[in-house]
Structures are given as structure tokens and as C-alpha cells.
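A single protein chain has been omitted; all remaining protein chains appear in their positions.
Read from first to last, the chains carry the letters A and B; within each, the first residue is number 1.
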Amino acid sequence: MLTLQCPYCGVWAEETELHAEGEAHLKRFGPGSDDADFESYLFMRENPKGVHLERWRHASGCGKFFHAARSTTTLEVFGTYAAQTLEPPQDIKDKISAKIPNWSWREFS
Amino acid sequence: MSTRLTTGGRLLNKAKQVTFSFNGKQFTGFEGDTLASALLANDQMMMGRSFKYHRPRGVVASGAEEPNALVNMGQGGKFEPNQRATTTELYDGLTCTSQNHWPSLEFDVGVVNNYVARALPAGFYYKTFMAPAAAWKHVFEPIVRHSAGLGKAPKDRDADRYEHFYAFFDVVVVGGGVAGLMAAKAAGQAGAKVLLMEQTAHWGGRAPVDGGKVDGVKVDDFIDATVAELEAMENVTLRNRMMGAGVYDHGYILGYERLTDHAPLMEGPRHRLWRIRAKQIVTATGAIERPLSFAGNDIPGVMLASAMRDYIVNFGTSSGDRVVVVANNDDAYRTAFTLKIHGLEVPVILDARPNGGGPLADAAREQGFRVENGKGIAKVKGGKRVTSVAICAQAGEGAVLEDIACDAVAMSGGWSPVVHLWSHCGGKLIWDEAQAHFRPDPDRAPTSHDGNPFVVTAGSASGPLKLGDVLVDGQKAGEAAAQAAGFDVTSTNAPKGDVHDEAPLVPCWLMPQGAGPKLRMKAWLDYQNDVKVSDVKLAAQEGYESVEHTKRYTTLGMATDQGKLSNINGLAVLSDALNQPIPATGTTTFRPPYTPISMGAIAGEARDEVFQPLRRTPVHDWHEANGAFFEPVGHWRRPYCFPRGSESHADAVSREIRQTRDSVGLLDASTLGKIIVKGPDAGKFLNMMYTNMMSTLKVGKCRYGLMCNENGFLMDDGVVARIDEDTFLCHTTTGGAERIHGWMEDWLQCEWWDWQVYTANVTEQYAQIAVVGPNARKVIEKLGGEMDVSKEGLAFMEWKDGKIGEFDARAYRISFSGELSYEIAVPASQGRAFWDALLEAGEEFGIMPYGTEALHVMRAEKGFIMIGDETDGTVIPQDLNMQWAISKKKDDFLGKRAQMRDHMASEDRWKLAGFETEDGSVIPDGAYIVDHGTNANGQRNTQGRVTSSYYSPSLDRGIAMGLIHGGMKRLGDVVEFNKVDGSTVKAKVVDPVFYDKDGEKQNV
């Protein structure tokens, strides 16, 4: 059972206080978008063995959504970061690179 | 005979005799006994029967690894099967029975399996219970069910209580032997917050039994002194009778504390499950002795050499008068010495090693023991008890050299570290050739959230077996753990313990090594599940090369002991059969818990009244006191109806509806979600959340709105009220409040974080009561107060704040029933008083509360949809003919893009219509509208389905809504719905509004 530090209230919360909210950094496509973009927004998800970027919510806590970068194999958490961003911050990317050179996840590496 | 000795028994309080019963017979023992030692002291060596062949089984071990001595413990609400006699502390009044036999332990019918054992090889069940399929139900399944399972399932409610406990430590040490004590002390001295847990009631582990000196003092005294030191340290917590059950991700470890098992009359919880987060975990879990695989090694009286020693030293109990010792290592000689010191006879020590043992063997010879090198046991003779052993050359095929009379055998095949906790979370093992065991590979430890190792092993759990080495390793582990947890460590020298010279062990996986099929068939690997050397060989022969497959095929290591004794021997036999080295075979996966833990401990406090939280409205007590029949809606309990006297639920629902339609009814609607949405961008935000245009809603007005997810499917609905220019109050469904609030926050926090909107879930701030029916206004007016609720003062779809009677109220003029209706919100703490006031004021109108079923029927009579009935996560508003609620002026809202997809716009979608059966009957819930022909699977084609179906008391006939191909274009068609009995019922497609089509009743 993993623990993540909520970047908003600073609490190290165990999984029972959190709610998994799926994949991070989805770009919304609305009316006017073509079918392929909309399909990928709705349905296409990463299923990596290794680095994954996710959304979590500190549900039994401050209620804030946040991002987490972790390894799906070792459960190492490279960092948690605010929801109000379109990409993982550089320091977290650096941390991942230090452990897993040449990693990539969607358009990020 | 096994009996009580006059010597030994360091853990006994001989001044305190206790009485207990086993299979109805009364026995006595002493305080400090385990159930196993007390049974042995009463010459009850046979304690159970094996699972498959029902062979007589005696106790083999003295601890958690015991596979045989499992009993049904206690009675009634305290009954529990599969309790290990070796880890059960004896108490006065203990009652237990042995397992897996019928009609009695001594005489068992199932033992017939033993005589046909040749016909029940590995995989017997898989091979036999194949075809014909029909045989499963009547033949195979009853057989399997009858023979499955050890012990009996409890029949009564568990009479005990249990709890959880969350705790946080820098270092958790599992195992209170000398290594664990050293580790805890080292970590504690470094300043770490330490928990040391020990599964038994005693500190020191095996060291007091094995003996030796530490810094010149007896190891017993060293242990006492160290425990005293630890107890004096404020940052160290010591807990005995607490087992490390499992190690999980990110430093999570479960401690299973058994508080009253040893004293069931004590007040308090029986078990406490500690849910611990540790920065570092030290597993000082010791090692377990391995049995030897020779024919008849399962006959009662054959025991682990170390266990026999334990019973003498700890419990003053002999396992037999004449004991043959058989081993492949030096440690077993200690058992021979112990036996002799306590006046028991050892006719021979069989040392399977060609060159025999080291200094301990020399000492044995000096003391006059007969020691035979290169010899082993061809076969143990006896039925319910060992009578003799036939000895042979280990190198041969089992030709008997000599028969030696004895009543017990002490065997030792070497020691395996307890690696379970190390392995639970991914710690890897390496094969130690010299000790012939798998031990933790310190370079491949399990890693935590930061990517760093978080488990360290200490003492015998790391590999070392000699006292001095164990102390050093324990100290090192404690220091390493403290350092990794962030403490400064000044390394000190561990106390010096004995490190005796010993001759190396020689692996011995089968005795004799050339044993033929006949002997192999009687050489047990897994005692509990009756897996023999021959079974594993057969599995290998049949192609089960993976150890995981072999385990499942043979059931090796699958029983309650999870192969603590059998694993390595089984792996070795499999490796031999596959002609590959043992590390190439590997081990099966170690999974928590280390030994079974109670279901009660897992549930903790979550049982009975608090099994699940129940949400109660401010009016709940009234409902309960007035006979409400409740239905669960999420965690809420809502009245379904309020039956009076012997009235049926259906009659109650009809009465409630008639009274509401004719006069006035009351509904507790407090559970509806209420979310405040406020800010300069609130209108813009709600335009995105709802399909409707909410930004144009006027202050003081209400609007019914639909919410869709990004797939376009309906997810919630409710009435939105505009409170002021910046503020809206959104009502959600009862089940939707938390979900929709989270959904709104998700979009605000993660997508439109630059929009100025705040939300607050104020669902429980209000008791909300619907006053419904032609006399609703009169009831409210009778309460008085300043609020004008007249037709003009509060028009349909308006809301207003003010006083109703003495209550601070917000009244919404909305209707879900088609009647004149007010939903009135008052502060929750005044909710019950408001309810009472309405009942009183409405008395002259015959006011009565109605439940959720009446609500459902009335809304169906009006053709109003219900989320969860008309919708199921695949329905879009257009399917429900709700285009009127979808704004065409908006460029975007959640779900809009999806609703433009081909399939969503297709004319072939099933759409909403009403249905009336020709015979007036009620269409069964879930019925489909059948169509011509069959599909590819030979099933009848369908063209629609019912979504709501009720008896309408207002119309005195069945009414239904449903989705049908063609929707309202099919008006007037007669279609057929299937029924449970296979027949169909004819129904006409009609307008779904069955009652007051023009809406006159609500507009008065």
C-alpha cells in the first residue's frame, strides 16, 4: 500500500486516504476536434511497465487533485506535483532520468 | 512414551496446574505449557490426521512451522479451526478437538485413502474429475466438497472483538531472539524510534535452549539484561505475542498482536492488527530446521531434533524414552546431549555424512554415544507411534543393516533462514551451497518509495547460525537500519558469543540417496497435504518443470503451514528430477501472512453496527420510530414506505400516493446533494457542467439541468437555483453529491484553474422536506411566518428565503410528482422540529409521509426520468427525448463532442417511450422487447427494454417507460415484453406522461 506526499497540504498520505484519478496530462478535445484526437482523448491510455505519470486526489484529506510520477514496477515515487501544470516539472524529470536514463512517457522524456 | 520429566521446563510454572480437554478427555498441564507440550506430557503424541490419506500424525515441530498438530479450538462463538497446538499457550479450561477424522482420532474411516494411496497420486483430482460434465454436480463436486478443507468452519458469530492500530516507527524489528534484541538495541541507541515484536510470549528465541555464553555470562542472563536495557529506553517499544504478518510496499508492515488468546477471560480485544509504517524493517526471524526425507518420516514420534530439545528444555517434556537421532549436520548432536542429560536413551546417532561430524561428534563418542557415520534410516516402523527404525547406508538403496527399537526419532536436515518477510515485498534470495539453503541476498533488498532498500535481515534469518555470529549480525543490522532511517550511528563491537567449530553440513535430500519407488512413496515432504517424494518426481515426469506449477499440481507447500518445513526439500527433489541445480529451480513466491491471521483481526472494528457507516438524515429517528421500511441509497438509509399495522409494502405505497395526490404528503428529501458554486465565472462554469444554459438563469429562479460525462452519457440531474449574481446552488441526486462535487472540483482544479469559481458541498447543512399535494400550500400557510407562498408570491420554478412559522427556510417551488409542491430547506438541527410542525399543521388534511417508492411511482406517472433507472451509463439525453434540456447556443459543454459522434447521432438508438400492457398488468423489471428472429448465438433478437415499471394507483394499471428502437415514432404499435416464465406480455407504445399531461396540477 503506497504512500504519497500531497503537494498541497504536505501530508504523507497512505493509499486509503487517496483516490486514484487515472492518467495525467490528458489534453481535452471538445467540439470541433477531429475524430482521431477525440478518440485518443477519451480512450487511449498508457499502460507502461516503468515510469508512469498519474493523477491522484487527496480525497480523505484536503481534497486537492495532484500529480505523481512513479514506477509501476518498483513503486518508487519520483515526486508529486501540482495539478495546475501541463507537464511534469524539470526537477522531477531529472530525478527520473537519474534512475532511468532514456525513459519516455508519451511526449515527455 | 512421551511424558513429563522431573527436570527441564524453564518456561513452566509448576506451582500452577491447569486443566484442559482434548477430544473430550480431561488433561492437566502447567502454566507456561503450549498445548503441544501439555499433550506430549500426557502421552498424546498423535494429534491429528493428514489431509488426503488421513494418516495418523503427531507433532513434528515446536513453533509456527508445525504442519500436523492443528486443532479445532474452543466452542460456540469462540470456535476456531486449524489452531497450531505448538503456538497455543495453555490456559485453564482450554477445550479443543483434533481435526480431519471421522468418527474419531483413533479410529478413522477416511484412512481407507491411505490404503489406496497408490491410486491417489499427485494430480489425482485433476486427472479424475474431468468428464462427463454432468458428473460434476452430482458426483465430483460433493466428493470434493466433503473431503476439502481442514478443520470445521465456525457456525456461530464470533464472540470476540478485534481492532486495528496505526503506528509509525523509524525501525521495526521482527523477532525477539538474540539477533532481534541486538538490532533493537543498536537502533535504539542511535536514537531511532524502535518497535521490537516477538511472536511468542518469550524473549531470546532458541538461544536459551541451544545454550552458550555471551561475554562470559550464560546466554539466558544476557537476554534478561538486554531486555531490561531495552525496556528502559524511552524510544523503544517491546511487544510480545505479536507476529510480523507481512511486509508491503513503502515500509508498510502488519503486526498481529494476540492479546487474549492465552487468557480468554481477560477483558478487551482478542487480536489487534498493527498497521505500521516503518522507515526501516529488520527481520530477525531466525531459521527453521528441515526434516529429512526417509520412508515413514511422518509416523508420530518422528520429530525435528531441535523441537525435541525445545520440549525438554522449555517444557520439561520428553517425546520418547528411546530416541534415534538422524542428521546431516552437527547441530543435532545437541539434541542427543540434551536427551542424555535428562535421563533419556539414545541408542544410536545416525550421521548421514560419510565422514561424520566435527568436535560435537567427537564429544558424543567420548560420552559413549554410538555414532554411525554414513548411515541413515531405510524405514521407520510403526503405525500410530514409532516402534523401531531400520538403518541402512546413506549411499545405498536401503538394504536394511539393522533394526533398532525406539519410540521416537529426532531428525535434522539442516536449517533454512525464515526469509518470508524479506521476500514479501520483493527481496531476492541466493543459494548458499555450504549451508544448503536459500538466504537473503543483501544486494537485492526490497526497495521503498525513495528507491532505497528498506528491509535488513539479522541473525539466523541472514544465514549465520552460531551464537557469536548471530549477535554480530544483529548488531550490524540494527546499526544499518538506524543509519538508513537517518540517524548517526557510532558503530560499536557486538558482545562476544560462542562460535564453536562445526563440521560442514552435507546436503541430504533423500534417505537413502538411492531409495527406490517403494521407499519414496512413504517419504513425506509436505506432511499436512500428504505430498511425498514420489509425487514431486511424478510431477516432474509429467512435465511440471516450473516450481510454481509443481506446487499447484502436487499441493506441495499449499497448506496452512505454506511449506515452512517442506519447501526446500521439495525443491531439491524437483531439481534432482529435472537434473538441474537447485537455484535454477528457484522458490515459490512467499506471500503474506507469515502464518494465518484471524478474519476478525482483518475486519477490525468493522462489524455489526459499524460494519459500514450508515448515513442518517435529521429526521431518521422519526422514520425509525414510525415503522419506516428502509432501503439503502448509497450509505444513506431512506424510507421506502411507511407501512401501517399489517399493511403490505405495496398497499402502503398506494396509500401514500393516493393521499399525496388527493390531499398532501411529506417526503424527507434531505439526502439530495446541495453544492454551492460561486464566483465571477460560476455561470460560465455551470454552462460547461450542464447541457443546459445556466448562465442565463435569473436570480430567484430554478432550472432543471442534466449533467453528462465526456462520453456524452447522462451522469446526474437536478435543479439549479440562482442565489445571486455570483452564486448558484446545484442539487444533485442522493447518491451523486460527493461524486458530483468531486467532478466539479476536478474540472476547476485540473482544467480551468484560471476560472474564478469556488464550490462548497453543503448537502448536510439542510434538512429538506418536500410538501406535496393539492393542500401543500394550506399546510405551509397554516404554519404562518412571513413567507408568501401563494401562486403569485412564489411561482413555479422559483425559490425564496424567509420565515415559515418560526423556521429559517428556503422554499423551492419545484415538483417531481406533478403536484403542487414545495421543497423546503431548513437548518439540519431544526429539521426534526420542522418535520413535526408540518405533521401537526397537516393533520386536518390527513397529511402522511411517503417514501422513495411512492416518489418513484409518482415521477413515473408523470414521465420524469430517474438517473439509474432510465440511465445506465450508456444513455444520452437525446435517447430520453430531452433535446429541450440541451442548449443549442453553447459552443461547448461536457459531453457535447461525444454526442456528435456517429453512433450517438444514429437513428438506430433505442429511445424513450411509454408502455401500457393490454391486460393492465405490470411489466417485469428488466424485461426486453422481443423482436423477430435470433442472433448469431441463437438468442431471440430484441428491440428495446423496460427502464421503469410500476403499478400506478392513480390509474389503477401497470405503467412503464422503456427504450425502444424508433422511440416515439412507434406510438400506437403493440410490442411484446418477455416475462420470467418464458411467455410474453403485449403492450402498446404510448406517451410516457401518464398523468396530468398538461401539467395543470403543479401550476395552481
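Definition applied: a residue touches a chain if its C-beta (ideal position, glycine included) is under 8 Å from a C-beta of that chain, and two chains touch if they have at least 3 such contacts.
As a convention for this text, contacts and distances are computed from a predicted model.
Engineer: Look at the options "Heme exporter protein A1", "Sarcosine oxidase subunit gamma", "Amino acid ABC transporter, permease" or "L-lactate dehydrogenase complex protein LldE" and return the one that UniProt uses as the protein name of the missing chain.
Structural biologist: Matching "Heme exporter protein A1", "Sarcosine oxidase subunit gamma", "Amino acid ABC transporter, permease" or "L-lactate dehydrogenase complex protein LldE" to the record, the invisible chain is "Sarcosine oxidase subunit gamma".
Engineer: Which of B:Tyr53, B:Trp636, B:Phe713 or B:Phe915 sits in contact with the chain that's absent?
Structural biologist: Of the candidates B:Tyr53, B:Trp636, B:Phe713 or B:Phe915, B:Trp636 is in touch with the missing chain.
Engineer: Specify the residue from the set B:Asp33, B:Glu163 or B:Glu916 that touches the hidden chain.
Structural biologist: B:Glu163
Engineer: I'm checking contacts with the chain that's been left out. Which of B:Pro827, B:Pro924 or B:Gly966 qualifies?
Structural biologist: Only one listed residue reaches the unshown chain, and that is B:Pro827.
Engineer: For the chain that's not shown, point to the residue among B:Glu433, B:Glu806 or B:Glu844 touching it.
Structural biologist: Only one listed residue reaches the unshown chain, and that is B:Glu806.
Engineer: Write the list of chain B residues that the hidden chain touches.
Structural biologist: 161, 163-168, 193, 237, 266-269, 272, 275, 277, 605-606, 609-610, 612-618, 635-636, 676, 678-680, 756, 758-760, 762-766, 805-808, 826-830, 832-834, 837
Engineer: To test your reading of the contact rule: which positions on chain A touch the chain that is missing from view?
Structural biologist: Missing-chain contacts on chain A: residues 8-11, 13-14, 16-17, 59-64.
To be clear about the criterion, only the chains that are shown with their structure count from here on.
Engineer: List the centre-to-centre spacing of chain A and chain B in whole Å, with centres computed as mean CA coordinates.
Structural biologist: Each chain reduced to its C-alpha mean, chain A and chain B end up 28 Å apart.
Engineer: Quick check: in the complex, which residue numbers of chain A touch chain B?
Structural biologist: These residues of chain A touch chain B: 1-3, 14, 21, 28-33, 35, 38, 41-42, 55, 57, 59, 63-65, 74-77, 83-84, 99.
Engineer: Touching residues of chain B toward chain A in the complex: what are they?
Structural biologist: By the definition above, chain B touches chain A via 248-252, 277, 447-451, 710-711, 742, 745-746, 749-751, 753, 891-892, 896-898, 900-901.
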